[in-house]
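All protein chains of the complex are present and in place, except for one that has been dropped.
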Amino acid sequence: MSVKILNLLPVTGDVFTPEMFKYMRKYLEPDTEVQTYQITSGPPSIECEYDEALAAPDVLRLAKQGEEDGFHAIFINCFGDPAVKAAREYVDIPVFGGFEPATHIALGLADSISIVTVLPNVVPNVEGNVSKARLNGRIVSIRNVNIPVEELQDHEKLCKALAEQSLLAIREDGAQAIVMGCTGIVDVAERIKHDLLAEGYDVPVLEAAQSALKLCEVYAKMGLRQSRLTYMTPPERK
Amino acid sequence: MSVKILNLLPVTGDVFTPEMFKYMRKYLEPDTEVQTYQITSGPPSIECEYDEALAAPDVLRLAKQGEEDGFHAIFINCFGDPAVKAAREYVDIPVFGGFEPATHIALGLADSISIVTVLPNVVPNVEGNVSKARLNGRIVSIRNVNIPVEELQDHEKLCKALAEQSLLAIREDGAQAIVMGCTGIVDVAERIKHDLLAEGYDVPVLEAAQSALKLCEVYAKMGLRQSRLTYMTPPERK
Amino acid sequence: MSVKILNLLPVTGDVFTPEMFKYMRKYLEPDTEVQTYQITSGPPSIECEYDEALAAPDVLRLAKQGEEDGFHAIFINCFGDPAVKAAREYVDIPVFGGFEPATHIALGLADSISIVTVLPNVVPNVEGNVSKARLNGRIVSIRNVNIPVEELQDHEKLCKALAEQSLLAIREDGAQAIVMGCTGIVDVAERIKHDLLAEGYDVPVLEAAQSALKLCEVYAKMGLRQSRLTYMTPPERK
Amino acid sequence: MSVKILNLLPVTGDVFTPEMFKYMRKYLEPDTEVQTYQITSGPPSIECEYDEALAAPDVLRLAKQGEEDGFHAIFINCFGDPAVKAAREYVDIPVFGGFEPATHIALGLADSISIVTVLPNVVPNVEGNVSKARLNGRIVSIRNVNIPVEELQDHEKLCKALAEQSLLAIREDGAQAIVMGCTGIVDVAERIKHDLLAEGYDVPVLEAAQSALKLCEVYAKMGLRQSRLTYMTPPERK
Amino acid sequence: MSVKILNLLPVTGDVFTPEMFKYMRKYLEPDTEVQTYQITSGPPSIECEYDEALAAPDVLRLAKQGEEDGFHAIFINCFGDPAVKAAREYVDIPVFGGFEPATHIALGLADSISIVTVLPNVVPNVEGNVSKARLNGRIVSIRNVNIPVEELQDHEKLCKALAEQSLLAIREDGAQAIVMGCTGIVDVAERIKHDLLAEGYDVPVLEAAQSALKLCEVYAKMGLRQSRLTYMTPPERK
Partner (left out) sequence: MSVKILNLLPVTGDVFTPEMFKYMRKYLEPDTEVQTYQITSGPPSIECEYDEALAAPDVLRLAKQGEEDGFHAIFINCFGDPAVKAAREYVDIPVFGGFEPATHIALGLADSISIVTVLPNVVPNVEGNVSKARLNGRIVSIRNVNIPVEELQDHEKLCKALAEQSLLAIREDGAQAIVMGCTGIVDVAERIKHDLLAEGYDVPVLEAAQSALKLCEVYAKMGLRQSRLTYMTPPERK
């Protein structure tokens, strides 16, 4: 069985390049197909819960569309997990945002995990997701580089800042593995891993989008689907 | 200062009667004003996270409207707390759903609290809110009466079922106070309290909507407003 | 119904001025009556569990007296909550110390709360109360300014020290709201809030005594009373 | 060094017989001396937090007296730990109530522990102590036999009821060791252990007073004393 | 890159049939190679921590052998995770037992998970692993069917018993997904899922060995390896 994954962009802005998409599918099986749908109504980017709320209805519309179009799994491409739980209720195929896959993979590699993200704004939202997932005992800190969005394309600057915060996460928070807390951060893991190794720390560094697409593939291959006791099907109404 | 509270209905359905509104304001100061706005786009009722997601954008629109119209606090009238966190980001006045106020009040009355709600569907959502609030050590169970919506107007039947589940919450889960887990359950507390007393249990029973309106009044009077470190103001965009 | 609250001072020392009492009732309804009873046997001030133990019997005597004198709620005016649980057993009206009300109000404003108090001595006691209340997931630190009691009347010095520790609570402990951890600290919230805002942090600052009196009023108005499953009535003995 | 332990009775009632005292010291070294002081002002028995509060001042007076009289450790003979923390502040020798010693010993024997006590009234108090000690992950339930005090001298009846609740603790709560939750329950462990074994459960059963006296001996022999960072010495006042 | 996984049997007994191995690799990529090594010194089966301890040295020898033989990941085929942490220190490729993979996959499908295993003996060990992993908030119970080993080949009887315990896990423990707690339980998931559906519960059922082999493949493909801050390389000695 070859797997079809829907890469669902929950923002109206122009944030992903073809190079990024190509990079994200690095570890997928060759015959796994990834297609992108993007919402047409919602915020240009997701920087807070307000943005998530505005994005949600169109995310749900596209999720249903994706299920009808034959996709086997859906990746809602944002670390804040916008509408992920609602979508799991609404469709009958696995749905993941950016938070769970990278975090769950990290659980198999280290006892203590730190998440390093871009903006301070999203930290309370991620903290809420950690608490909701009851993973406070394993995720020991959530750090951010606080780089304005317009300077994010400076890949060198971003890598340096991420490595610096990762180093602090190890030294001050006891982190033993690092998860990038934004699905738009790609192609940085090798570099950060290298920088940390230079300081004497040999730790896994996980990118969220890559991890999510890979786990979407796995859940689809294994024929797994969300529990209907956790995620009820919404009531039918006329 | 006299307080103006917005009672924001996050459903399009016709679920609240004038008698219910009157009852809900039972403990407010006489000069406290309560007005109701109802969303025009969204689900008829909220029974799952999907419904919450669909309701959210119009809830946010009305919350902003309410702030502009001079309200001092907003009660989003649903125990599932739809869009509560997003609204706290978006407006500069206190915002509460049904979950926090009754629960926080119960914290001052008993060590162990049970929530009794109507439908099993909403239980995972409420459990998620309990975990997010890190109150798992105090809220010991979430029970439901599992009565179909169409039979809810049978007040006698509802009261009996709520009292029965409250009794089980005390006997099997160790509950020492009961919180009604639906803002549409009104005018039942005295009756349930009476029934439990007849079984030998003298415990507080709290209704969510009454508690929420009262705490909205308190936060407004005290000039309190959400922390901008937990709830950032959404970024301005053109 | 107009509410009568007993302000019960659990110390024999001369620590409260008429100005302080006036300030504390700032947010009460105009027709709410507050009267003060002070213990005549016990420690001059409460700085440790030993002091609390010595104060308790006379606090209980006055609590019962207050109930007989027709008060609707009792505020035991100390953040250490001396004899609060025993008093809840002994009388049939709501009883609060300083710890719960301000903390419970803060729960509705921020995810992470810090308590800032005067002396290091009381910190273990407050930590014990936080653990007993199972609020360790929300109350992230307890700080103190360590100012000798005799220098406390220097209001400027106190405000500066409280603002400084509040700032550290935000920066180092992740606090998003601040609770003053001593009921004798009054008339500082606005100043601290202002100082924190000047550093870029817009967070709620709560004073304990004000919060407690206000919640006493609320519980009384709502006719709420402690659970007899948490707080049994003491056995009658001849 | 031979150890002198003060057995401090925090009740004015006539609850302990010479046979009970003899039994309690069963595992002490032959040269360990145990003397009993009893409070003269306070409740006849301790059945709630109110009783504890009334007993505390005289307990503290006798604790100081005991220290001056050369005792090396103090056992405040009640499972509710009345005035234990205050006494640790007030004297410079180890102080234990009934809760910690039996529980700490059980930690070395089993993962999951249940406490079985006499009256339902004391359960919330014990639960508070479990939470304060942050041992909720190990102490899985607190059960009681609910036998009126006047029927407690029926040793056969008491043993049967304790064994029955211990059995339920194993079968329904997952208990793997049992702690008797009242220092007045003595000479029952062997019998309960035997009854549980007859049902196929080979588990430790611990009596509180015996455990406490033994650990008092140990702490005294090892020259250990409470941390002054947890238990400050009360401030000197004239 | 095609992946080579070592299926390391930590028992000397003859417990796995070729049909079982074939079944376990059901969801692997066609070009993924799985080879089995079996310890030659150790217990015939693993039923307690003692068995695990005896198996560990030979497991470690074969793990190192496997790494030298070019495997990309190791599955230590037992739900008790014998020597998993030691092996992660000793080799430079991912190592999993049966506990983590199925559990981590279930985290993405449901809030509350139950583990259903064969013998009561292993329950404390699994509970220990749950606590060590800090997953107590998500794994709500560990149940067993208590079937003697000699009757385990009766597949029909086993399936029935597993379905029955799974049903109790849902009804009494609040489970929303089921994990089979023994890597030797294979080819039962569909049947149990079907039986639960017949009772109205649509929940995921995960088999441990299948899940483990699939995640071994994923970690190998993604080039992931354990953190050296959690799992230090053992010191070199001559």
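As written, the chain order gives the labels A, B, C, D and E, with residue 1 at the start of each chain.
To be clear about the criterion, a contact is a pair of C-beta atoms (placed from the backbone, for glycine too) under 8 Å apart; a residue touches a chain by one contact, two chains touch by 3 or more.
As the structure is a computational prediction, the values presented were derived from the model and not from experiment.
Asks: Would you list the chains present here that the left-out chain is in contact with?
Replies: Its contacts among the visible chains are A, C, D, E.
Asks: Taking the full complex into account, find the residue in E:Tyr90, E:Tyr201 or E:Tyr219 that is in contact with the omitted chain.
Replies: The single option touching the absent chain is E:Tyr90.
Asks: Tell me which of D:Val15, D:Ala110 or D:Leu152 is the one touching the absent chain.
Replies: Of the candidates D:Val15, D:Ala110 or D:Leu152, D:Ala110 is in touch with the missing chain.
Asks: Which residue, D:Val91, D:Ala177, D:Ile192 or D:Ala209, contacts the hidden chain when the whole complex is considered?
Replies: Reading the full complex, the residue touching the unseen chain is D:Ala177.
Asks: Contact with the hidden chain only, please: which chain C residues?
Replies: 124, 127-128, 131, 136
Asks: Where does chain D touch the missing chain, residue by residue?
Replies: Residues 27, 29, 94, 96, 100-101, 104-105, 107-112, 133-138, 170, 175-177, 201-204, 206, 210-211, 214-215, 218-219, 221-222, 224-230 of chain D touch the chain that is not shown.
Asks: What residues on chain A make contact with the chain left out of this view?
Replies: Residues 111, 137, 176 of chain A touch the chain that is not shown.
As a convention for this text, only the chains that are shown with their structure count from here on.
Asks: Can you list every chain that touches chain C and also touches chain E?
Replies: A, B, D
Asks: Would you identify the chain whose Cα-based centre sits farthest away from the centre of chain A?
Replies: Farthest from chain A by mean C-alpha position: D.
Asks: Please state whether the interface between chain C and chain D is built from the same residues or different ones, using more than half shared residue numbers as the mark of same.
Replies: Mostly the same residues form this interface, as more than half of the numbers used are common to both chains.
Asks: Would you mind telling me which chain pair, B-E or A-E, is linked by more contacting C-beta pairs?
Replies: Result: the pair with more contacts is A-E.
Asks: What whole-number Å value describes the gap between the mean CA coordinates of chain B and chain C?
Replies: About 27 Å, centre to centre.
Asks: So which bits of chain A are touching at least two other chains?
Replies: Where chain A meets two or more other chains at a single residue, that happens at 124, 128, 131, 133-134, 229-230.
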